[in-house]
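Provided herewith is a single structure, encoded as structure tokens, for subsequent inquiry.
A single protein chain has been omitted; all remaining protein chains appear in their positions.
Lettered A and B in written order, each chain numbered from 1.
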Amino acid sequence: MTTTATRPAAGARPRAAILAKTLRTDRWWASPLGIAIILAIFVIYSTVRIFMGKHYWVGEGHYLTPLYSPCVSKSCVPGSSHFGTPLPKFPFFIPLGALVFPIVAGFRVTCYYYRKAGYRSLWLSPQACAVREPHAKYTGETRFPLIFMNSHRYFFYLASLVLLINIYDAVLAFHGRDGGFGLGVGTLIICANVALLAGYTLSCHACRHVVGGRLKHFSKHPLRYRFWTFVSKLNGRHGTFAMASLLSVMITDAYIMAVSAQWITDLRIFN
Amino acid sequence: MTTNRIERHHYDVVVIGAGGAGLRAAIEARLAGKRTAIISKSLFGKAHTVMAEGGAAAAMGNVNSNDNWMVHFRDTMRGGKFLNNFRMAELHAKEAPERIWELETYGALFDRTKDGKISQRNFGGHEYPRLAHVGDRTGLELIRTLQQKIVSLQQEDKRQYGDYDARIRVFAETTITELILDGDRVAGAFGYRREDGEFLLFEAPAIVLATGGVGRSYKVTSNSWEYTGDGHALALRAGANLINMEFLQFHPTGMVWPPSVKGILVTESVRGDGGVLKNSEGKRFMFNYVPDVFRKQYAETEEEADRWYTDPDHNRRPPELLPRDEVARAINAEVKAGRGSPAGGVYLDVSTRMPAETIIKRLPSMHHQFKELADVDITKEAMEVGPTCHYVMGGVEVDPDTGATIGQVRGLFAAGEVSGGMHGSNRLGGNSLSDLLVFGKRAGEYAAAYADSLPARPKVSQALVDTAVDAALAPLSRDGENPYTLQQDLQAVMGDLVGIIRRRGELQDALVRLAELKERVAKVSASGGRRYNPGWHLALDLRNMLVVSECTAKAALEREESRGGHTREDFPAMDPNWRRLNLVTSLEGDEVLLSRKPVPEMRPELITLFDRVELSKYLTDEELAGFDALAEEASN
Partner (left out) sequence: MGTKRHFRVWRGDENGGDLQDYQVEVNEGEVVLDVIHRLQATQAPDLACRWNCKAGKCGSCSMEINGRPRLGCMTRMSTFEENETVTVTPLRTFPIVRDLVTDVEFNYVKARETPAFAPPADLEPGEYRMQQVDVERSQEFRKCIECFLCQNVCHVVRDHEENKRAFSGPRYFIRAAELDMHPLDAKGDRKEYAQAQQGLGYCNITKCCTEVCPEHIKITDNAIIPMKERVVDRRYDPIVKLGRRIFRRDQLEEQGTRPGPLLAQEPSHHAEPGADGVKWNRQVAQGQAAAVDENGRLPLSEFTFDRAAAPSPFGDDVTFPLPPDDLNYHHSNKWDT
């Protein structure tokens, strides 16, 4: 069968006449599909949880789920507000995490790793390398709304503050039943989550740029060069941190929900 | 869809070849204000220069301040076994640093020393660390830098004239098949464009040949398909001479396994950085092959050799760093003695000598290449290596200062591998990159000056163009032999009979077979059309490969001694009388003529740079007497 050359656009010389969308023989669709499923699960789970408005605080171990931290509304359960309650009661349609959730979500959406994951899995632009994408037109991140992807830097600054809050929450989670020092499985989970979140935030490309990537002469800034080298190393695993921290947030929240709702009891290791 | 129409272009200087020498020549001609064309046989920037890994030798003295041009000159002459054109070696040693520094202003990024200068590394045959390098991809850096310099010149022209191509233009994937002469002057070049098979005619008073080497005539070679000796053959047919064609360099360490990558080079820096050669018995055999001339500079025990890597001032070098022909010969001897690897090579091992990270840091592309191509991890196992045809020392005979060819034609210049004389009978590693910069620049400069000096432009006669068209089209209309078969047959003849070790009988046999091949090549045919037809391109290249092979075989038969890149089993020793002679080949009609020509004598201030003991191994008694007289004169 001889096919005539396809002309991709008016005025251009013809490319090789190959009609197939792709000639890849491997399972190129598996990875974007898997990521799409994970992202979808997370979106559904977090939406449900955010609007649930309960089971986010375990008084006994001082566990606060990251999805509701910091809780600063008068609607918050007593004890969960580590920073006081400067804000009035929220109506039911404003979730308690409304203050921080946009920051965290914005940080993830504009993240260079999630951009790759999202563009591939959700937007199919392209779904995999050397596979024809279904869109007729493409302008990338040159105009509204995708040009806002460039705001990642500012989300990074804000997300770093959120990370500090998360660390503070984790410190408070070392709370024993007698009010002194204590350690439960929940504490460990929260700490692991915070570690992954820290890894994810620090390994971010914007962070890499800010600590040293913007310099022209490393030799004149040895300290910043060392920071940059360190962040560059972490940056190599940015994708792993991104996915792992996504899962760990879900697991942490699910655990706290389960303990808070008394479906399970928190296993105490010490006090 | 192609026609016999000919696209005509007018230029002041046409540079054939877009490797390092060609690009450097073109830059120089353009800087001299000439309209310049660059003809590239493949895409722009794909030249064979990218294969050079080790570095570019230049006595900048950045790492060891004892280095200077005189030491470099001495090393070059010693490496070439004193057969070099001394003037070329002198110019090369003197001008190489400037040419390297110039590259930095074009944007090159060499590896650096601690104080921010260009770092230099050790290499076989060089007394001091001398090779400016970038990891092990120096050739790529060089070609990219020159390529980008040309782009920047084009951008200048664009600003000035509104056209990128106003004064320098690259004709990619274009092959020149014939030079057009007007009497004894170059008038133009005729060729075809691969993409559509259309013919092109470049009318130009000055042409620079920078077409590289001839390795494609050999079975095992590191050279790409382009290396078919086009420049050599064009020069011959235009009336210029070739010299030293018997000297071919076989790189001692090319990959011999797996078969598909046979011939790919393992850079010498593997040995410079600590790699050792072992035979199948696991013995480090190079200690047995140190020739007397080098005995003084090389270690005698493994312990001393190993100390050299960390303390080169107080220990002698390991014998793995002997000039490449010595290493190639040693490997050949080991394999012939039955101590080779299963694939007919020996083992080159770095894995047991350095930690894996060091190997990856120092030899990144080597590691990468082996991993990707052969699935061999050089940090874990030894490589299997053997001699590979790599470089031709011989080439177009040129005037040392101007690069103008010597012979019956004017307006023709040559630089780089296609020119001969600079490297004598053997080239030192790293000298080729600096050679092509130094003489590329000179050829460009003097080609521009020659074009200026002409009172009138030579004329292209239509009759000669018509002949060239007919010759180019002939294989397409003939019904003869497949060019691929012919190429294989030619490679077999050259590889088996005119290879690394040569004998009289075999060489005579080779000449008979080459004559047979000549008749078959005259009847070669190519199926298909003119549009990007590799069969047709090969059919046209075969003619060049054949005539150059004949020159090599004739000269190899004539030179009855062993020296550098020419080893005769029936004359294993070096003969001082032969050192005084260059073999020159030229073409008369279809016939290759061979003549002898004395090697130019070194100027007194140059020859006195050498030790008498060293000279005594190369020079005749008569010459030594002359040297003694000079020395005496100097001491009085």
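Side notes on the structure shown:
Basically, a contact is a pair of C-beta atoms (placed from the backbone, for glycine too) under 8 Å apart; a residue touches a chain by one contact, two chains touch by 3 or more.
All figures in this text were calculated on a predicted structure; none of them were measured in a lab.
Although it is left out of the displayed model, the omitted chain contacts the following shown chains in the full complex: A, B. The chain omitted from view is touched by exactly one of B:Q154, B:T567 or B:S586, namely B:Q154. For chain B, the residues touching the chain absent from view are 1, 3-10, 42-48, 50-51, 97-98, 101-102, 104-107, 109, 111-112, 115-117, 119, 134-135, 137, 140-141, 144, 148-149, 151-152, 154-155, 158, 164, 172, 195-196, 198, 224-226, 257-261, 264, 365, 368-369, 372-375, 456-460, 462, 482-485, 488, 526-529, 531-536.
Residues of chain A that touch the chain left out of the display are 1-5, 7-18, 20, 22-26, 112, 115-116, 119-120, 125-126, 129-130, 132-133, 135, 137-142, 146-147, 150-153, 205-206, 208-209, 213-214, 216-219, 225, 235-236.
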